[in-house]
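Of the protein chains in this complex, all but one are displayed in their positions.
Per-chain numbering from 1; labels A, B and C assigned in written order.
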């Protein structure tokens, strides 16, 4: 019933052994449900160590949940949420933000998944005019859906811009750890310290079984957070099993080690691809994703043994992702498979 | 960091060892995310063994999620959902059904949490008149929020009644296993065979870590299920870890053994309470819940050592629940504690 | 193509001639759309004369719109709105409040459509607990759906109670004028002066063609009003034609004259019914509605000539309403028709 390690997504991976061990250890006796347990209390302290004492943290089940809970809490239904055209909230959440928050998503085209104030500026209009959605939030993804990474200064510039216009900064950090690892900075240097208001902090894609955290950097914004978590169906009863995972992830740099490893494997894969003709890497490989344009013909034969997503059918652009558990051997084998498929198709 | 076993709720319990073992076993290699994995396929077959081949099953994170996904799929926003006044969907989901499905909940007073057609009849009105919510669903809870249990025939009568009027039957089965154990019938005899249309099947309260299932007994009703699961933020990426738990729960009668034990412990507790003066059991003890009116004074002293909920403050009515892991010794100790608290308060 | 005047509802009536004249007079030249016109400015001043200078007023199309705009503005989706079981928002708005505001409506049984703090008290629970809807608003109807009228002091008591618990008072005043006429008090004495926070002020049922007003008595609460009016589809482009109607209605006591007349006609009808055997008036006739239990057999024959609603089928309770244009002759003829129908059915 076991599958080979794929390059489809970091959520194809299983659970890191230390995190699984934390789950097993948490399974003792009874604990008050819904987060009133000592595991949760302790995990929250861990988050405070990383992100500062003045945060409010709510654990949730998954990434869409984290985004929707955070966005519902900081918006009214007449707001618009400005985001990259390829943002997960825009493309991969089946209208959950629209349905649950009522807001309009304003998709902004980008080259690399990163927004700039120049790109956002034209969409900042209609303030105070009741006919128009009121710009309320700029949502950025770190690392982006293209595997690229915002520098701290880039986030600071966006946050200052947002706040100057009365907007808030939401960050979808499903892969925040990969960004911090890539930049070699602490987590707070790309969140707390540069003006992010609300963060979805990812656990599942970095070695957890399930569980994400919604972090508010201003407690006043979080007053209604608890209600929206519950209402968005994201309140876990046996919360200790999310908390224990985060406790493990945020201890002994496990979050960092996992992310560094995934990033490194992506580098190795990118290096291996460099030498192959007709394979073009389309985005800077800054974290654990590779976007590559490949000969259309090799896709089906590769997919016989490796499950992965075709990002852009007409351009034959594929997405390959590495995970905390990808091995050097996995990468080597995959590169060989690509070479073989290309050779079979093109004969040279 | 460990807590004593409480009588607060069956979700204060941890995870059954066999289920935890299943989780550990599932943690091997990569699996396609979002349910396209062999674990999920296999668990779905288990459900079919219990509920019949023609069902559609979707795994979700939690009970509120299961209810909202099921109800969203079978309603339009102009429908009303008729339910008991104490229904979880009415009282304990922070308006998630209203906000996500748009529907009106129509709370109907009951004695014991069980609805009858006589009670429902007066609310069946306004059909075809655009001013009024259109009755769309009767939602019942098995076992009820009062720990009582619908007989198969009672469900059949409600289902026939519902279908005759063009309504559907939704069952919140967060504790369905306890009901089946109590009645000593297979699961299908209180669902598939008696006209239920959509079921939330509970896992978390019966020994799982997290995970519930939404079951549709008519596949035609389930055509949009997948979209509503995603949109309601209830689609898990590492789905295999829910599937593996259900596989274990539905194998070797674990679901039944767990539920039987919890029910038995409630019986033991009820028996022990019988002899204590001034303690009145308020509802038939048919599953794993006990509702008791107690001398107001004993509540705080008992709560010093045992966490539990006061159901009705003015009447000093408390709810005590047993779980799959409650021991005879737990029950004995709790009865002693109650006696002691009563004695301390009343002196005789 | 003309129909006889009925006793079905005050919205079966047409438009008062003075209001129609105001519409005709407003039809000159161009005016800026959406309320930036002098007609609207002037009508707002009229409202300030009646309700005080510190109000915020928004004109809307209809009663459901007024209620939903007001309630959306003062709630978040985790709130509950406590109201009488027969409240228009609960029974006659096809889930618009649930769908648009997301809130739960909590229907409270009453004898006469009027809520008391004793009736509300048991529903004030769950504060601060995320599982439960948070009590946010008490919504009362003046005059009630049963044609009864709150005394100023009764409203004050409810408002104090609401504010003490952190709730707001919403008043559905579709027939507020009838209440003021009944009590012989100025409009502000049952709104501004007694603690109402948000009011739906009715125009249509008191002689207007279309148009209601949402009035906020605390401008801070109204900051988002303009957006919710637009989003709830209630922003009229040619606003001057609502404004001109209100200008006429609120000038020269037309609102009062119309309401007094409708109330008087209901009194006349009630007096005429008194002498008829087997006709029982079920609610105090305090405004322009009469609820009467009648011999079941007379309903169909009466309805051949008079359109009206059967309020409670099993009890053969009907609702008859008078309007600003009901004449003494209409009432006499209707009483005769009732007598005749009763005689035909019972033969004595």
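Everything below uses one rule, namely that a contact is a pair of C-beta atoms (placed from the backbone, for glycine too) under 8 Å apart; a residue touches a chain by one contact, two chains touch by 3 or more.
Being a predicted model, the structure only gives us computed values, none of them experimental.
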{"item": "Residue in contact with the excluded chain [from C:191, C:231 or C:260]", "value": "C:231"}
{"item": "Contact with the hidden chain (one of C:14, C:186 or C:295)", "value": "C:14"}
{"item": "Of A:45, A:131 or A:305, the one touching the omitted chain in the full complex", "value": "A:131"}
{"item": "Missing-partner contacts on chain B, residue numbers", "value": "34, 76-78, 130-131, 134, 224, 226-231, 235"}
{"item": "Hidden partner chain, residues of chain C it touches", "value": "1-6, 8-9, 11-15, 20, 23-24, 26-33, 37-39, 42, 61-65, 68, 93-96, 99-100, 204-205, 209-210, 227, 230-238, 241, 307, 323, 325"}
{"item": "Missing-partner contacts on chain A, residue numbers", "value": "77-80, 91-95, 98-99, 102-105, 107, 130-133"}
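Keep this in mind: only the chains that are shown with their structure count from here on.
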{"item": "Separation of chain A from chain B, taking each centre as the mean of its C-alpha atoms, in whole Å", "value": "33"}
{"item": "Distance between chain centroids, defined by C-alpha means - chain A, chain C (Å)", "value": "51"}
{"item": "Multi-chain contact residues (two or more partners), chain A", "value": "227, 230-231, 235"}
